[in-house]
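Here the complex is missing a single protein chain, while all its other protein chains stay put.
For chain A:
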Amino acid sequence: MLLPSVIVVLIYSYLPMVGLFIAFQKFNPAHLFSSPWVGFDNFKYVYYMPGSMQILWNTLTIALFKIVGMIVVPVTFALLLNEVGKSLFKKSFQTLIYLPNFLSWIIMGGVLIDILSPSDGIVNQALGLVGIKPIYFLGDPFWFPITMIVSDIWKGFGFGTVIYLAALTSIDPSLYESARVDGANRWKQTLFITLPGIMPIIILMSVLSLGNVLNAGFDQIFNLYSASVYETGDIIDTFVYRLGIEQTQYSPATAIGLFKSVVSFTLISISYYLASRFADYRIF
């Protein structure tokens, strides 16, 4: 029964891993097995390439801010939403914020380009009302990464909120009862019961997101960036795409890909280990 899956995975997942050898070659697609070996030259080439360290830096900063935001914002909203008694309001709020998760970055990108347009986008029109000059969110190297971080959190925070809210409902209500008897107010209850109650999930989600440190969001950035913001907005994945697919420099692009895979593999392994060790998370 496993045979078809094994074959497909072997060809399309394992064969590309074998294909990583082209990182150590001066690869020419015409001579698949006879390209000359060059050792670590491709890695050196990329390392000394102007701007390559900037790209690593861009990737790390954008990814880290996204990871932190994706924990802080959903936890905050879950706590606020938990204070809401009316379940219809709670339900409709969840429905609305959860929806953008299921739309592609193509759709979201189209929406963002439209609303962030400096000339007639509604965001800049609104800023104009309070006397702020139009901001070129997608074309200004300063604003671009910020826009990426904020819009990614906007798109994704509903998912986390739903998870944390589910975790909140599993907290034993008698804890609140006894806290109230002891004279704890709502704030104290939140601080000493609610937060510790969802802490395991918060830790689990943080640990699992560790593996994403080199993923700053290809889909989003690829669809929204332009040459004018490469300086701050170019990330490893978009760079690999331009280098490998557009400029057909297969070997250097594969070298970066290999670097990224190895680092991600290490981080994910560590995070899974930590998750199983401290949060009792098991995959199977």
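Operating definition for what follows: a residue touches a chain if its C-beta (ideal position, glycine included) is under 8 Å from a C-beta of that chain, and two chains touch if they have at least 3 such contacts; residues count from 1.
The working rule: contacts and distances are computed from a predicted model.
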{"item": "Per UniProt, the name of the complex member that is left out, chosen from \"Cytochrome b6-f complex iron-sulfur subunit\", \"Stearoyl-CoA 9-desaturase\", \"CRISPR-associated endonuclease Cas1\" or \"Sugar ABC transporter permease\"", "value": "\"Sugar ABC transporter permease\""}
{"item": "Hidden-chain contact residue, picked from the options A:Met53, A:Ile132, A:Leu191 or A:Ile245", "value": "A:Ile245"}
{"item": "Listed residues A:Thr147, A:Thr194 or A:Thr254, member touching the removed chain", "value": "A:Thr254"}
{"item": "Selected from A:Pro29, A:Gly131 or A:Pro173 as touching the chain missing from the view", "value": "A:Pro29"}
{"item": "Positions on chain A contacted by the hidden chain, ascending", "value": "1-2, 4-6, 8-9, 11-20, 22, 29, 32, 77, 80-81, 83-84, 89, 92-93, 95-100, 102-104, 106-107, 109-115, 119-120, 122, 125, 154, 159, 162-163, 166-167, 180, 185-186, 201, 204, 218-219, 222-223, 237, 240-241, 244-245, 250, 253-254, 256-258, 260-261, 264-265, 268-269, 281-284"}
